[in-house]
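A single protein chain has been omitted from the complex, and every remaining protein chain is retained in its original position.
So, subunit A:
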Amino acid sequence: MKPRTVDKIATSLIVFFALIIVAILVGLLGYIMFRGLSHISWDFLTSAPQKIRAGGGVGPQLFNSIFLLVLTLIITVPLGLGAGIFMAEYARPGKLTGFIRLIVEVLSSFPSIVVGLFGLLLIVNYFNLGFSLISGALALTVFNLPLMVRITEQAFRSVPKQQKEAGFALGLSKWKIVTSVLLPVALPTIITGTILSAGRVFGEAAALMFTAGMSSPRLDFTNWNPLSPSSPLNPFRPAETLAVHIWKVNSEGLAPDAAQIAAGASAVLVITVLIFNLAARFFGRLIYRKLTASKTMN
């Protein structure tokens, strides 16, 4: 066969396979929306689930997912920023830096179920926090922290060198340069990355089954005392998140409309992740414009 013919065939095959991936995504999203959207209503989003009867909602689960996400970000963002800045600006190349880099790599590639089991052993049993939101948030910290470190480090490394040198030329201290010269420039990238990682936290289930628990107590949304066991704000109560609920409904759901509930909840989950994706782009651009007075993001 002529090389030209082979080239044509190969090119069309590559294009075909690439388009298959696009088709898979379109099919996936289309299926989730088609199956799930019709089941989503205000009532579905706010009411509590039913065990045996049909017509339950996902209200507490949705709230738990959001609350857990907020708790996790409160813990991981400052810690990740600290370690990331260290890796980007302070760490000198050497054995120790190499070791920390290896740790970040290993931590971020641990299967989430192993993270969940570690949480079960150390946080739930040893520290005796029980199945609770705070246990879940701490387990997700193990899961999200390496990501935050990586995001911060990359953001700081992508800041042009001249900015730092200008700071040194002005006689600023290193910490001052980090906080008032480099951080503002790196912030849009950090925020974009944080929101994207939030999407992962929001959909995580395996690590939460053994830490945040697989049940939700009866919540009283008029009770805002964070120490009362029925208060939604109490971080020491067990909490089933949306993703865990989907898994539970699919594997051991007894309600006659379990498939619809799973479809509806999946659609809610995917729509939220889509919103996170769009928000990441939007905020990244917005803050970049605010802080640098430039029109486009590089």
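In this section, contacts are C-beta pairs under 8 Å (C-beta built on N, C-alpha and C of every residue); 3 or more make two chains touch, one makes a residue touch a chain; residues count from 1.
The rule we apply is simple: contacts and distances are computed from a predicted model.
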Per UniProt record, name of the chain withheld from view ["Acetoin:2,6-dichlorophenolindophenol oxidoreductase subunit alpha", "1,2-phenylacetyl-CoA epoxidase subunit PaaD", "Phosphate transport system permease protein" or "Amino acid ABC transporter membrane protein 2, PAAT family"]: "Phosphate transport system permease protein"
Candidates A:40, A:58, A:73 or A:142 - the one touching the absent chain: A:142
Of A:43, A:105, A:165 or A:220, the residue in touch with the unshown chain: A:105
On subunit A, residues whose C-beta touches the chain left out of the figure: 3-4, 6-7, 10-11, 13-18, 20-22, 24-25, 28-29, 31-32, 35, 79-83, 85-87, 90, 100, 102-107, 109-115, 117-118, 120-122, 125, 142, 145-146, 149, 172-176, 178-179, 196, 199-200, 202-206, 209-210, 214, 243-244, 246-247, 250-251, 259, 262-263, 266, 269-270, 273-274, 276-277
